[in-house]
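All protein chains but one are shown in place.
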Amino acid sequence: MYIHETKIKVRYAETDQMGIVHHSNYYIWFELARTEFFEAIALPYDLIERDGIMFPLVESSCIYKESARYAENLIIKAWIEEIKGMKFTFLYQVIREEDKRVLAIGKTIHVPVDKNMKLINLKKKNPRLLETIKAVISAK
Amino acid sequence: MYIHETKIKVRYAETDQMGIVHHSNYYIWFELARTEFFEAIALPYDLIERDGIMFPLVESSCIYKESARYAENLIIKAWIEEIKGMKFTFLYQVIREEDKRVLAIGKTIHVPVDKNMKLINLKKKNPRLLETIKAVISAK
Amino acid sequence: MYIHETKIKVRYAETDQMGIVHHSNYYIWFELARTEFFEAIALPYDLIERDGIMFPLVESSCIYKESARYAENLIIKAWIEEIKGMKFTFLYQVIREEDKRVLAIGKTIHVPVDKNMKLINLKKKNPRLLETIKAVISAK
Partner (left out) sequence: MYIHETKIKVRYAETDQMGIVHHSNYYIWFELARTEFFEAIALPYDLIERDGIMFPLVESSCIYKESARYAENLIIKAWIEEIKGMKFTFLYQVIREEDKRVLAIGKTIHVPVDKNMKLINLKKKNPRLLETIKAVISAK
């Protein structure tokens, strides 16, 4: 299974007045990691979109264990846990680089749609895309 | 059980290039609804913070059913589903005002902490706050 | 000259670890005020966009006098200061409702473009839109 690692540094604007990263930003980091994941397997996300295929979320969740703070270096691990029917399930870990502690664990579920936000069947519409992704996640 | 309704209008900056609201913004709307919920039960959120008590999230999730779009009027319903041990569980519904369709369903789980982000036992530290909240959620 | 007033309440996510509103959010409030300005003069912003006309910014600026803080009620005043050639200049004031102090003053300059982001000449392409806007700003 391919696990992609994205490195980020916490931005000042991502903090809130509790002095920690506002929880909504973890979902933006997951998206960054997802984008890089697709690029790493040679499927640039903007190319997929130019093909008319988008992967909106149908579900997202995050468990926060420890707070991330301003200027910390983080590693976002991302991988595809499952492809079942139309649903693509991504899992994520947010790791503080300094001490390797897992600060948060996330999940997002996506379905492929066309420009009109109608569900599309990748098997018919773009089997090559589906096969490429499946090949990546089954590879050790 | 007290259900609070918050009205918002989708901001332009909340859209993304898919032409829909970026999924991370739903969590910001949940927070708005939570703030208003506390105010509605006479517990202004900033007063709680001035007391040294904060309610960071330990978990958040959202199920997206239909996309919200720019300039739409939305109703965010919020209520406390459960208080169990230290955990406060909020549930949310995002409803499009025009046709009353439920666009998304959310959940956030919170724990009370002090200024140093240490867990605090509300029963001992601030029983009045806990009782007020419990009274609200048990009221019909 | 028509001055539109938009009311907002500072969101928690808009604060940063300085304990004040992050400066970038003022530009999002200006946009809110602009959207409501267009609606108030019966030009819903999304209708303009459906016409294929968009008003991207070519310039923005803000002078911060006092900090806005979480949960404060603010009034954003917005008006069109000038239409000169292709350029539309909006001015803004951010006013704290409680004491009527002006916390910030902003300016944004916009030009009309089509779906391909090419400058369009409103006088030729949509004179009615231009006249409506001009009528509003010259009215006392």
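Order as written gives the chain letters A, B and C; numbering starts at 1 within each chain.
Here is the rule we use: contacts are C-beta pairs under 8 Å (C-beta built on N, C-alpha and C of every residue); 3 or more make two chains touch, one makes a residue touch a chain.
Computed from a predicted structure; not experimentally measured.
Peer 1: Which one touches the absent chain: C:Lys9, C:His23 or C:Lys125?
Peer 2: C:His23
Peer 1: Under the stated touch rule, tell me which residues of chain B contact the chain that is not displayed.
Peer 2: 12-13, 15-20, 22, 24, 70
Peer 1: Under the stated touch rule, tell me which residues of chain A contact the chain that is not displayed.
Peer 2: Residues touching the hidden chain, for chain A, are 11-13, 28, 31-32, 35, 44-46, 70-71.
Peer 1: Contact with the hidden chain only, please: which chain C residues?
Peer 2: Within chain C, the residues touching the omitted chain are 17-18, 20, 23-25, 27-28, 31, 49, 54, 56-65, 67, 117.
Keep this in mind: only the chains that are shown with their structure count from here on.
Peer 1: Could you work out how far the Cα centre of chain B sits from that of chain C, in whole Å?
Peer 2: A distance of 29 Å separates the two centres.
Peer 1: With chain centres defined as C-alpha means, what is the inter-centre distance between chain A and chain C in Å?
Peer 2: One centre to the other, that is 34 Å.
Peer 1: Could you list the positions in chain B whose residues touch two or more of the other chains?
Peer 2: Counting only residues that touch two or more other chains, chain B contributes 28, 31.
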